[in-house]
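Missing here is one protein chain; the remaining ones are kept as they sit in the complex.
Right, chain A next:
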Amino acid sequence: MYRQAAARLLRPSSASLLRNCASIRWFSAEPVVEANVDEAFVESWKKVAPNLDPPKTPLSFMEPRPPTPSAIPGKLTVNFVLPYRSEIANKEVDMVIIPATNGQMGVLPGHVTTIAELKPGLLSVHQDTEVTKYFVSGGFAFIHANSVTDIVAVEAVPIDQIDLELVQKGMAESTQKLNAATTDLEKAEAQIGVDVHNALNVVITGQ
């Protein structure tokens, strides 16, 4: 009895077990919410060791995919994280414009599920009339079916923290390096410098 005490404490409550059960279909038009328990594993375990509780598999630690709401939600939930800080956490906004590699992409509630790679550029979060702008150095944006948008960036700064002089100086240096570059790698690095400084310039002066 006491052997199982620890397992009972860790086991999810019966309500969430019920929700995780594969036979319940919440919104049958959408894909099935996957069950947490690996049925085949549990069955074969019971055959081999009927007296021991089956160990949990990595699958059982995963949260099932949240169901897609049938009506388009009114607001977008944004999570914007950096390696060292969470910039925006679970904020409900009207629209986010992300700098995807193939252009600025506007994300509204009900946007199709997308994974977008970000290029150095402007990220703007629109809430009512206020717009918060960040310059993002690169990263990814994951737009989920339930209108939750996760944006991960390596470096992102509010645009008023950028120094125009340093940008122009850096631009001049990078162009010089590009002209003087010999190996492919040097050329690539210089080209990256030119691209990023260009993007910074456009974002600051284009306002």
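Points to keep in mind about this one:
Definition applied: a contact is a pair of C-beta atoms (placed from the backbone, for glycine too) under 8 Å apart; a residue touches a chain by one contact, two chains touch by 3 or more; residues count from 1.
Convention: contacts and distances are computed from a predicted model.
Taking the options "Electron transfer flavoprotein subunit beta", "Zinc finger MYND-type containing 12", "ATP synthase subunit epsilon, mitochondrial" or "Exosome complex component RRP41 homolog" in turn, only "ATP synthase subunit epsilon, mitochondrial" matches the UniProt protein name of the chain that is not displayed. Of the candidate positions A:P54, A:G110 or A:G138, contact with the hidden chain is made by A:G138. Think of the hidden chain as still there; on chain A it touches residues 84, 120, 135, 137-139, 154-155, 157, 161-163, 166-167, 170, 184-185, 187-189, 191-193, 196-197, 200.
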